[in-house]
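Just dropping this structure here.
Note that one protein chain of the assembly has been removed; the remaining protein chains are unaltered in position.
In this document, chain identifiers A, B, C and D correspond to the written order of the chains, with residue numbering beginning at 1 in each.
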Amino acid sequence: MSVLEIKNLTTTYGPVKALDSVDVAVETGQITAVLGANGAGKTSLLRTVSGLVKPTAGTITLDGTDITGKPTESMVHRGMAHVPEGRGVIAELTIEENLRLGMRGAAKRPTDTPAPVRTLDDAYQLFPVLGDRRNAQAHTLSGGERQMLVIARALLARPTLLLLDEPSLGLAPRIVAQIFNLVRALVNDSGLTVLLVEQNARSALSIAHTGVVLNLGKVVVTESAEVLQNDATLRHSYLGF
Amino acid sequence: MQHFINVLLNGITQGIVIAAFALALVLIFRSTRIVNFAQGSQAMFTTYIALTLMNNDFPYWVAFLGALAAGFIIGAVLERVVIRPLEGGMELNIVIATLGLYVAIQALAAILFGSDYKSFSSPVGVQGFQVGDLNLALTPTSIFVICTVGVVVVGLTLLFQKTQLGLTMRAAAFDGEVSRILGVRVSHLLTFGWALAGLVGSVAGILVATGSFIYPSYMESLIAFGFIAAVIGGLDSPIGAVVGGLILGIVNSLVSGYLAPGLVTIGAFVVLIAVLLLKPGGLFSSTQARRV
Amino acid sequence: MQRLLGLNLVRSLLVSLGVLVVGVLLLESTDAYTNTQLSSLTYFTIAAIGLTALTGLNGQISLGHGALMAVGAYTTALMLDTDSPLPFPVIALAAIVMTSLVGFVVGIGAARLHGPYLAGATLAFAVALPSVALYFKGTFNGEAGLTVISPRPPEWFVSFIDAVSGEFATSSKYVAYLGLFCLVIALFFALNLGRSKIGRHWRAVRDQEVAAEIAGINLGRTRVQAFVISAAYAGLAGAVMAMVVRLAAPTVFTLVLSLSLLTAVVIGGLGSITGAFIGSAVLVFLPPLVTDLSTDAKLSDTQAAQMSPLIYGIVLVLVMLLAPGGVMGTLSMAWRRRRARRQLTATPTKKG
Amino acid sequence: MWPGSHSPATRQSGRTRVTPPIEPDPQPSPSGGEPRPHDPGRPASRYLAQGVTVRFGGLVALDDVSLAVEPGQVHGVIGPNGAGKTTLFNVCCGFVKPNAGSLTWDERELNNLHAHDLAGLGIARTLQGVGLFPGMSALENVMTGAGVRSTSGFVSAAFGLPRARRDEQALQERAMQTLSDLGAAHLAPRYPGMLPYPDQKKVALARALVSEPRLLLLDEPAAGLSEGEMDELGDLVQQLTSRMSVLIVEHHMDLVMRICDQITVLDFGQVIARGTPAEVRDDPKVIAAYLGAEVSAGEEIDTAVLESHGTTTKGA
Partner (left out) sequence: ACGGGDGDGGGGSDPGITDESIKIGGHFPLTGVAAPGYSEIPLGHKAYYDFVNANGGVHDREIEFIAKDDGYNPAKTTEVVNELVLKDEVFAIVGGLGTPTHQAVTNFLNSEGVPDLTVSSGSILWDNPEELPMTFGWQPDYESEGKILGQYIAENMPDAKVGIFGQDDELGEDGAKGLKQYVEDQIVAEVTYVPGNTDIGPQIAELQKSGADVVVGFNVPSYTALSQLVSLKLNYKPEWLVSNVGSDAGLVGSLLEKFSEGAVKGSSPLTGLYTTAYMPQSTEADDPWIQLWQKVWDEYGDGSPLTNYKVYGMAEAYTIVEAMMKSGEDMSRESIVDTFEQDGGDFTGPNYVPFRYSEDRHAGIGGMKVVQLQADGTTADKTPVLKTDVGDAEIEEFTDSANTPPESGIPSD
């Protein structure tokens, strides 16, 4: 069954069509990787799903409910968490305050959803540097440390659907691996569903179940990750490796 | 000795009123990152509402609460009708819009309530205390004013530092988009921020008026001083606003009492520049953001 | 020809001359009262151009330009207050230099400040400076201020006006012409600077200070430079204002003047010189217009007087709501949109 | 009154005090990397950072770090997040004043370096974001990068004198040339906000290159680029070495390993390894602190390795 069904979705910025009749179905408990060149519309897709951008056409269904055009604020309570592109920390707040904001999302969620990151301590265990600096303002963090903060904050919301926009951006290879592992472990252990946007197609496909390739706002390929990884023609023409 | 004490006391009472007004400016700044020039006009208008209530034989306290309610509502309405559509555009545009409101509301008050002086009585008396031979420039009204501002500051500080609501308000002000992703109802909070500022502004308006008299432009001098105090305090922190207000009030009083009353505004300028040269973000600003 | 037009010098000269010609035509074709309004427009526009350079190009907010105008105006008043005053160009230059010096000092402080902190500091400057006139009564004559005897129109001017319109040149008219000349010169320099490397560096600092710094632009120095230039404009505007108002007094240079300048710059369209013209025109012509309309509508003088700020305030809010880019911003946006639409409709026909 | 620009000479005699050459400390000199053959067209300047220490409050972001960028080389700086790489960059270009340590360029010590002195010294840097000027066309953006080189001053600008015009024209031509060198000539009239991310990066790079620097500092230039674009970037950087040295911070190991001549590895603000890519890649300390097991196609991730390393905390 698909948690998230995107049908015929079109999003425009003035004259620019960032998404053009996009259809994506995200299966429960799976990782769906959205790939594509720069400017393909990946970020726009995530932003439209979480309501930051209003689509011009199409529908988005979450758990059978139509959420098209619903306010972003309500998404957290529906079990969606979004890691935005480019380190969306609230720079003026402390690290702990950022995390506490993440926990608000969990407050209205059923407590029985399995989640490995439930408390601030869990988050600090995951990324110890955050614990060390918990009372520092987030703008003092390095680029990678901010990325960790954003990911931890999203997990604290105990989501059932996680939207990840380039989580590996600016992270050291070891941390990338750690995060990818963590995501996969979450999917396996607690039934989390993930919509993952990545530039690093190779790594993304290594943990994804399905790959969706966007080009100029259109879905050009929807295939299982295995097929995509193994089909050299597809890889070369769309993913450049 | 008596003179010094009285100049100081006078500075404190003046300062605390400036602080009350600066608090309202800080609240707006926290929620919208702009300076609301209409704040003084809003406060003036709600004070007229209070006066109208009092003239219709409502007791002071009812009028006070009435003005607070009116301030709250006016703040919310202005945010929804004027400020909201401008958000996301240039900050200067909002500033100019608040300048427009400042002028328009003042004119409206003159039309509705007349432009003559009206006295605004105090619930607790305006005669100074006497301690032995010492005549203190302190009246029951001053004490009432100081206590009221104290309550407001403590309340606001608790709200912002200790409550979830305060945290989400700050988050909404700093980064609307990220806050929305985290489930914060940003638009409601911004309206609430303006409403709360309107309420605090009304408090300032009434406190200035209490035991004195009002006319449509009676808050005018407070706009500049309130703004300067807020900047001295760092624009971001309620405590900063109070400290800024007190510093300004005391400096003004000392300059007036020991140098020349004509130098008051220059004194204020010098204090502000001195503070900003030491700390370009004001006294209570957090450290400068990392740039790269 | 193309090459000639490409030269900044030639382009700015043409525009400035155009404004001069239009200005003379306006002055000679309108009645004496409109003439005085036009002289107000000249000083207002000069100051607005200076402020639009500072705020529009360099991104610094100033709520203190009214006070800088005061420096220019007082300098002018003091220099005219002798039996044989120096010629106006010298006085204007002195006003510019004095104001630039003050602007330099303020600018050094301002260069470290940002947004609302800068606004607060300049606002404090605006309320503080008039007190200097109150304190040094001997020189500045306190609250009453210095009266300015407008210079007598020289012979050649009288005969020039006589030749143009066959009318007698009053000193008001002479002042209007002086204002116009100052405006044209101010415009000429503004056009050149805006299009030059200097203007580009100002915008760079406004847009992305870190990147500007890396590109070798000294942030502090550039900000001070912009502030000084802008102050020079305010000084010239103050000199003209002193002659138009015939007085330099603290009550002339209130905070309201500074705020009006900022308002003019924003409602005209931030960063645009044409916008500075339009915004100034709105501020000069709108209030009397509203008062007149209200009086025509049988309101009492007092009510009419109160209508003027009411309508003015509402207009400000409405302009911001309906035309957030100011007049010029909105026009150019509409034009760009129209062009884009035309391109969109043009493409299919090409294909077909 | 306000000279709008300065020749490099005035700039150096300005705020940056240039002291006579000092003998560089031999310690940080590279251990391996074969220096490229020296020919007259090649850059000859060496950038040295010695004993750089930076503290933020109680936190030691850099602890006695030294590094040498040899002429014409690409020098990589890698290390875990928060290791101090960006801070080191910021020291190198004057945004952060080190608590201790010295910088040497062109055999002269840079005292009290200010960021705006860089361009005059022949050093350019890109920002971790993109940092373009949104209110200017791409061409103007690039022209700004070379502004300090033009000599016409305030007066000629104010009067619109032909001299200023000539300068502007020359500048414009150079900016155009730099854009076309990067294959981005078509972007010239467009505004950054309307450009796709890789194009913005190109403009930013052109802005850095237009001043013809002899040292280029690149902070995470490949972030957000696809693999194909990353390859292009690598080629480009390698071409640049004929004209300048490059100091690069990057987390993409493929790129780093391919283009760097020398690599310095930071961890907790200290240099834990340095050498050629091959040396560094196999250094167990580097693997433990930074590389871990890289995720690659078809390969099962060795979670055990990761967990056993954990993420160590950092002394504050």
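Here, a contact is a pair of C-beta atoms (placed from the backbone, for glycine too) under 8 Å apart; a residue touches a chain by one contact, two chains touch by 3 or more.
The shown structure was predicted, so the numbers you read here are calculated from the model rather than taken from an experiment.
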Contact set of the excluded chain (shown chains only): B, C
Option from B:V26, B:A76, B:A97 or B:A110 whose C-beta touches the chain left out: B:A110
Residue of B:N93, B:T148 or B:N252 in touch with the missing chain, whole complex considered: B:N252
Contact residue for the chain not shown (choose from B:V35, B:V264 or B:L283): B:V264
Subunit C, residues in touch with the chain not shown (by the definition above): 31-33, 35-37, 40, 131, 134, 142-145, 147, 149-150, 171-172, 241, 244-247, 249-252, 254, 256-257, 288, 291, 300-302, 305-306, 308-309
Touching residues on subunit B - with respect to the absent chain: 2-3, 6-7, 10, 13-14, 107, 110, 115-119, 121-122, 125-128, 130, 135, 137-139, 142, 211-213, 215-218, 220-221, 252-254, 256-258, 260-262, 264
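Just so we're on the same page, only the chains that are shown with their structure count from here on.
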Which of A-D and A-B has more C-beta contact pairs: A-D
Mean-CA-position distance for subunit D and subunit B (Å): 48
Subunit A-subunit D separation of Cα centroids, rounded to whole Å: 31
Centroid spacing, where centroids are CA-atom means, of subunit A and subunit C in whole angstrom: 51
Multi-chain contact sites of subunit A, meaning residues that touch two or more partners: 140
Residues within subunit C bordering two or more other chains: 210
Contact set on subunit D toward subunit A in their complex: 56, 79-82, 85-86, 128-129, 196-198, 220, 223-229, 251, 253, 289-299, 301, 303, 306, 309-314, 316
Residue ranges of subunit C touching subunit D (in the complex, touch as defined): 6-9, 11-12, 189, 191-193, 195-198, 200-201, 203-204, 206-208, 210-219, 221, 224-225, 228
Complex contact set, residues of subunit A against subunit B: 50-52, 71-77, 82, 84, 88-93, 97, 100-102, 104-105, 137, 139-140, 153, 157
